[in-house]
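Excluded from the complex is one protein chain; the other protein chains are retained at their positions.
Moving on to chain A:
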Amino acid sequence: MKKLSLPPVVGRLLACLAGGVVLAMMVGTQQGSQQDYGLSFREAVLDVRIVWFLLLGLLVFVVITYKDLVTPYLQRPGVRPLVAGVLVLIASFFLLTWYDPLSDGKFGAFADAVTGTPQIAPLARAFFGWLWLVGLIGVPVLIAVAIVLRVRVLAWVAAVVAVVVGVLAVVADSTAGDFAGGIDHSFGSVVALLGFLVLAFAAGVVARSTKEVATPTEFLERVMAYRPGLPLVVVGLVLGLLSLTGATWLAPTGDNLTLVDTSALFEGSDLDGLSAAVLGWLAYVLLVVVLAAAGAAVWLRSKPLGLAAAGLAVVSVLLVLITLHGISSTAAEAGYGSGDGPWQNLGTGGWVLCIGLFLIGAGAVVAALQDVLPATAAVSSDAAPVTGSGRLHAAARSTTGRSLALFAVGLALFYPPTANQFWQQSLTTTIGVYVLLAVGLNVVIGWAGLLDLGFIAFYAIGSYTTAYLTGSLPVQPPSWLLLSPLWAIPVAILICLIAGVLLGAPTLRLRGDYLAIVTLGFGEIIRIVAVNNPGEFTNGPRGVATPVPHPVIDLGFIRIEWGNSSLQYWYLLLILLAIVLIFFYRLEGSRLGRSWAAVREDEVAAQATGVNTTRVKLLAFAIGASTSGLAGVFFGSQVGYFNPQNFVLNNSILIVAYVVFGGMGSLVGAIAGAAALTWLPEFLRDQVPAEDRTMWIGAVLLVMMIFRPQGLIPARRRKAELTGLAGHDGSVRPGIQAVPASEGT
């Protein structure tokens, strides 16, 4: 065999250029034609724009080739925040919308519109005209120069400019938005402000630091451990102030009423006294009181104070919610606005205040929990090896983890009401449901290490069970069995449990890949059965016969009825998810959870140490299946109509991708992975032609696995597997073995 030997540099150059060409083919609109198969290729590649893509490839090539020259500079303090800031800014200026009422509300189009309208204030026009370019290009260049040459003054200048431009971005956007009117949910300018603040932070780091090599983790840990909970309180305060001053509280028919305006509007109306008080003065008092309590708790690290502050925060949030209900229902009764019931026409203000109060309270909780010994922070079986300055390290990490978790909870609770209809819909039907599915599959794949490619089958079983029990299929259940969707949950879970055991019992002794194809086959069988409609049971490819009814809770004195609003389902989903998460969190550290880890790592050894491997694996399968069934019930009752198309193999594969993308075996990772990857197609809707979204998701998966095979947020135990515990890894040169032999899957 002939040896084809190119110098590696040439090979790399060619590869980079080829990458550019591929990128050129990926970007752009659909061009293909059956008459002329070369058309799209010519349009994409034999065009002037190819130069840009080739240059991009060349740039990558240069960076890789001269890596050694650049590396010392790249390690300096401030580089990472600089890059982060620039990325945020690019996202803001080129991907996000700045003004919703325009059909293309992205920055470019909006800026053209603004600069072409002489009535808008000159400062805003200046920002949209040229100032944003100064911010986007000038500031990063300044900071880069400051980093390389170590000029402090330059860094300070850059910081000031960044802050000014950032603030101007928000001011200009709101000026122009107010001028144009209309309902605007966009947050392009806020993200731009965020980006500029990150840049300012980078500049500050450059100006202050004298170190040669950046130590971001250490810095972060110092910040987080300084006063646990403080970051949350600060963020909460900022949001609270925003809400009380500038944000819209009520937005009927295009008006944007701030807190003061709203208060004036309801002067003398039949709004209940409490709500009027909140609008008038109580909101400010609440913020101050909660802030004072939480601030004291955080500063003094006092547990009782922290709990008290948290309690206050909860009460305040409830008061704000009552007020929101009050003003929206009063407004609706008075015929003000177009809503026909409570919770309509609300602006973001009230919800932002809720987030702010929640975060301040959360900061107090973090401070209160801090006194507990760090050792209990690692309840999970993934107890990390505590090394070096162990306590501070562990404390900082648990604080960071808690803060982030609470932050996410706050957003999950109060952000969705401010989003527009479309996003509420996607949040519930795709993102939320698939998060639940990913959490369920994480048990099977991440913990027990069983590759299940037919997970969607249990989802289908859950959905069809619900449809059957609610009488939505051609075959009606006996009348004593006719149930409301919520009562279908235990039945569906039970049925999926049984289905999981039935599938698992004979097949679980199969190893990894055999199991994969068997589960894949099972998933396909279930789907085809649903399509082929034996005994007129599933109503075939048309989907259910009549819509699945919405769930109702009727306790006599209180009656909750879910309707067509996605928001209500979102909260139902949050409750289900919370229950599942708490259950799984406890499960992970339990005897069963540890048995799963043992089976995953080495089945033979696990068996030898007395783990009943078949039983343990079967349990993983059954628990995963029942979670999937639960998601199925939710899905069925939420969408009403569904058909076998919802349960195709591709979805099974995608759920596996979510789990691995997020980080196998970590609950947070599964949530993050599923949320990120289900959010992506919705986001890409505005960026690329609709048919190309799958392609970009594929590209994201590919790139992620190449550069971060362990996933977004890997479980600590898994991470140890991949990188090796310190001192044990050096002996084996990676690459000798085709693949690591240690994996059970």
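Please note the rule applied: contacts are C-beta pairs under 8 Å (C-beta built on N, C-alpha and C of every residue); 3 or more make two chains touch, one makes a residue touch a chain; residues count from 1.
In this section, contacts and distances are computed from a predicted model.
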item: Chain left out of the displayed complex - its UniProt protein name, from "Cell shape-determining protein MreC", "Amino acid/amide ABC transporter membrane protein 1, HAAT family", "Xanthine dehydrogenase family protein subunit M" or "Prepilin type IV endopeptidase peptidase domain-containing protein"; value: "Amino acid/amide ABC transporter membrane protein 1, HAAT family"
item: Sole contact to the chain not displayed, among A:R49, A:R511 or A:R542; value: A:R511
item: Of A:A109, A:V190, A:A545 or A:A699, the residue in touch with the unshown chain; value: A:A699
item: Selected residue (touches chain absent from view) among A:V86, A:L346, A:I445 or A:A460; value: A:I445
item: Touching residues on chain A - with respect to the absent chain; value: 1, 15, 22, 25-26, 30-34, 37, 40-41, 44, 445, 451, 506-507, 509-514, 516-518, 520-522, 524-525, 528-529, 531-532, 649, 653, 656-657, 660-661, 664, 691-692, 694-695, 697-707, 709-711, 718, 721-722, 734-740, 743, 745
